[in-house]
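For this depiction, one protein chain was excluded, whereas all remaining protein chains were kept in their positions.
Each chain gets a letter, A and B, in the order it is written, and its residues are counted from 1.
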Amino acid sequence: MQNPYKPYPVRIRRIIIENDTRDLKTFELVFLNKEDEECFRYTPGQFAELSVYGAGESPIGIASSPTEKGFIKFTVKKMGVVTTALHNMEEGQVIGIRGPYGNWYPFHLMEGKDIVVIGGGFAFTTLRSAIVYMLHGENRKRFGKITCIYGARNAGELIYKPELKEWEERSDIDMYVTVDKLNGDPWPAREGFVPAVTKEIAPSSENSICLVCGPQIMIKFTIPVLTELGFPPDRIINSLEMRMKCGIGKCGRCNIGNRYVCKDGPIFSLAQLNEMPDEY
Amino acid sequence: MEEKVISREKVVTFIDTLIGKYYVFAPVKKKDFISFDEVKSGNEVYLGYRNSKDSPKRFLFPQSEVMLRYEKGRLIEEGPFDYGKRVIFGIRPCDIKGFSLLNKVFDNHDFRDPYFITKRDSIILIGMGCREPQTTCFCTSLGIDPGSSDGADLFITDIGNKYVFQILTSKGEGIISEYDGFNDAEKADLDMKEKVSEDAKERIRTKVEISGLKEKLDGMFEDPFWSDLHEKCIGCAICTYLCPTCHCFDIEDETVNDKGVRRRNWDSCMFPLFTLHTSGHNPRESGKERMRQRIMHKFNYFVSYWGDTACVGCGRCIINCPVNMDLRKVINNINHG
Partner (left out) sequence: MEIVERIREEARKALEEKKVELIIGFEEGSLPLRTTPAFIKSIDAVERLIWNATCENNLANYLLRLKIKGKVGIVAKGCDARSIINAIKERQIERDMVFIIGVPCTGMVDRKGIKERFDEAEILEAIEVNGQIKVKGERFEGSFNISDFLYDSCKTCTQKTPSLYDVIVGDEVKEREDVDEFREIREFEKKSPDERWAYFTREIESCIRCYACRNVCPLCYCKECFIDQSRPQWFGRSIDESDRMIFHIIRVFHTAGRCVDCGACERACPMGIDLRKLTKKVEKDVVELYNYKAGIDLETVPPLATYKEDDPQEFIK
């Protein structure tokens, strides 16, 4: 019998400091065993339990895309015991990973539609995964126009900066990178909160689906904008965060009503969330 | 189905025979209560009990267990480990039902939990029918018969001067064959067994209405009912830790120097820490949300997830609550509120 609690060993190939505050780091991980990599097949939107022996485990959304071969990556905010331990690690060290867990962005519904991706702050990780996936080669033509609005407090807090700039240059994605306050940085040029920028850009809701991920406050103000633009609740897709331990629907803490965020989520449409108790 | 009988005295010898070959867990007297523990002699076993203080669920799902071992940041050994051949002697029908409810969580098509499954498969269950259920027992309301052998390998009924053993599985058959002191049950024995189990069922007068409860709770998440309900609850884990169906746990690393173990420990939805995010946000911030979660999980969420109610009517949470929170009353208030 396979042991779902046994982490696969992975080596930290590269660590990238993502922000000026230096509390966001991206870890590129390589499987030590080829067979483990084969077992770890994921779709954008899923998460994994990162494991540092001695500190414990932490559920983190997968930031890489399955189209990127040979490694997986995670962007981790230094918050608690495990993430602090991770931040103290160096390239070349070995950690554990188990997963992938949870559901994924509803690509079966997204196909043939225009896609609006809205992200805020550090919650851009699995959205990045989805964008990379959609932009990849043959995948691109499965989707219509892709619009991405991404904001952070200031330029220093935007993650994946080189990639954002690269996407700005591309013609197959419309990028709108914004910061709450311009403070003389050469890039980006746009100032404004994500909800306001969304309102200004006003992406069409026609045959369109929207993925939203960000801080609670951003979500709260963005949803009314999307609703006004005509996005019905079943075409507004969110990803939730919860305290988790097992990741496989057994330990009992991450449920919202009768759904486990780890197993039935973390991706829920607004229509689903509206049906669920307000306990998250 | 085959039935055997054995005299009261010989049961002790039978248990002694098993002790050499299995780890035997049976009800024993401790202070002012009964609890299942490993026995080294048949004389320690106390079969005249009503029900044990705590649920024997810990033999499948221990309060704390090692999942894996690591050294210098590397995995060196993973479970499940060898737990040995084990017999649980004298477990009540409600607790056996508890096992089957845990089984839904730990062994399903999505993820199979090898720690639970290995222990389950290494255990032989010798169930025992109730003679004198307590007034806090309401198993029949949950569709459990205090004389039911469901889920057991062997099932004992105390008919006064002797015990009737029903053989239900090949594992049970194997256990019986370890000892030659059994006789075939006669009609009088079987009639007596029937009577004992009918009497026990009769004695359970507490009725709790479970049908329709799930549907009622469907619309009650925002009900003001929860605001008052939790007030007297002190938020300890007695009800959840003694419950045969509660299965929430935490996973944690324990390190000494470079070596350590990853453990699974019981956890409780009654503790604020259970859902506290590292950010400080807590979706179940007060006793109100936590009490609601406990009741909802048992009688609503579990039903929609696994098709059964996560309660066996054993009454442990009622008997042991320091502030006399009575689940039967809670359910009645939900039904009639």
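A few points about this structure:
Throughout what follows, contacts are C-beta pairs under 8 Å (C-beta built on N, C-alpha and C of every residue); 3 or more make two chains touch, one makes a residue touch a chain.
No experiment lies behind these values; they were computed from the predicted model shown.
When the full complex is taken into account, the listed residue touching the unshown chain is B:Glu252, out of B:Asp95, B:Asp113, B:Asp189 or B:Glu252.
Set against the missing chain, the residues B:Tyr49, B:Phe138, B:Phe155 or B:Trp226 yield one that touches it, B:Tyr49. Take subunit B: the residues that touch the chain left off the picture are 30-33, 35, 48-50, 53-54, 63-64, 132, 134-136, 228, 231-232, 234-238, 241-242, 250, 252, 254, 263, 265, 268, 271, 273, 286, 318-320, 322-326, 328-329.
In the full complex, subunit A touches the omitted chain through residues 80-81.
Just so we're on the same page, only the chains that are shown with their structure count from here on.
Residues 67-68, 70, 73-75, 78-80, 105-106, 110-115, 117-118, 221-222, 247-253, 255, 260, 262, 267, 269, 274-279, 283-284, 289, 293, 296-297, 300-301, 304-305 of subunit B are the ones that touch subunit A when the two sit in their complex.
Every residue of subunit A that touches subunit B in the complex is listed here, in rising order: 1-7, 9, 52-57, 79-80, 83, 93-96, 241-243, 245-246, 248-258, 263, 277, 279-280.
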